[in-house]
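For reference, the structure is listed below as structure tokens.
Every protein chain of the complex appears in place save one, which is left out.
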Amino acid sequence: MSKTQPSLQILTANRLTDGAVVYLTAAGTWTTEIRQSVVAREEKAASALLARGQKDAESAVVVAPYLIAAIEDADRPRAASLREQIRAAGPSQPVADAVATAVGLAYP
Amino acid sequence: MPLLKNGAVIDDRWRRLADDDPLPGTDAVIVTLARLRVDRMLAKRGGPLGLALKNNEPVQPLAGELHHFELIALEFPKFTDGRAYSQARLLRERLGFTGELRATGQVLPDQLLFMQRCGFDAFEIAKGAPIEAWKKAMESFSVFYQPAADGREPVSSLRRVLGSRA
Partner (left out) sequence: MYRYDEFDRIFVAERVAQFRDQVRRRLAGELSEEEFRPLRLQNGLYLQLHAYMLRIAIPYGTLSSRQLRMLAHIARRYDRGFGHFTTRQNIQFNWIKLEETPDILADLATVEMHGLQTSGNCIRNVTADHWAGVAPDEIEDPRIWSEIVRQWSTLHPEFSFLPRKFKIAVTGAPNDRAAVKVHDIGLRMHRNADGEAGFEVIVGGGLGRTPMIGKTIREFLPKRHLLSYLEAILRVYNEYGRRDNLFKSRIKILVHEIGAAEMTRRVEEEWAQIRGGALDLPIETIAGIAAQFSPPAYAPQPASVPQIDALRFAEPAFARWLKTNVAAHRKSGYAIVTLSLKPEGGPPGDASAAQMDAVADLADQHGFGEIRVSHEQNLLLPHVPRAALPALWRALGGLNLATPNAGKITDIICCPGLDYCSLANARSIPVSQRLTRRFNDLARVHDIGDLKIKMSGCINACGHHHVGHIGLLGVDKGGEEFYQITLGGSAEGDASLGAILGPAVSSAEVVDAVETLVETYIAERRQGERFLDTYRRVGAAPFKERLYAVA
């Protein structure tokens, strides 16, 4: 009988004051670095993360906490979906490059 | 529930009557439209009568009966459901209702001025809500761009009075 792969989840939210994308760490703090987030390996742990996040939402630390699927890459979590990858890293490369060019535009 | 009226929290002399509650003698009671339509004793009773309308119950059909009510209570089931604003304006401006127009449901300070402008003059607010937030909300604007039920002069007519651009 094959074992089903446990689904990995991490908790994300936006910081209330500046809207920054943040992830919950094992210490219960919020980091902008997804690789430092704590990983829940089964449902009970995931629910506990969500409860922590909702508490911090109620005390005006973060907004809209929710769980996202993660994959492990050299023991560090990454976002599984394209949407959350973009959310973690910023606009995708071709866009970021084009913007950098435009913003660096020299004006005589 | 605390009742905000005329800038202060006052005792509420009105009582909501459930549809199957017996009708009291002379107490001030608020009944639903459903009860109004079936209870023949209401007209015979001596005490003050209030009507609670749901926000999907049309106001226009009540035109000939409004004089029976000292109070009409309208509902904001969630503060984002704005149907009662229209009901209030129609009651005040179209049907000429002069009794107490009470806002109930999810009534929050940040919508107080909208409600007041639409004709509400009494507000069932959450217990423990600080009165300062309400006072501040009422005073947050002195300029209004459209006529409503509150009789305030909108900017367009003030400009005509002034005759020329500031």
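Per-chain numbering from 1; labels A and B assigned in written order.
Everything that follows uses one rule, which is that a residue touches a chain if its C-beta (ideal position, glycine included) is under 8 Å from a C-beta of that chain, and two chains touch if they have at least 3 such contacts.
Since we're looking at a predicted model, the values are computed, not measured.
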{"item": "Touching residues (missing chain, whole complex) on subunit A", "value": "14, 16-21, 57-60, 63-64, 81-83, 86-87, 90-92, 94-95, 98-99, 101-103, 105-108"}
{"item": "Chain not shown, touching residues in subunit B", "value": "58, 79-83, 85-86, 89, 94, 108, 110-111, 113-115, 117-118, 133, 136, 140-148, 155-156, 158-160, 165-166"}
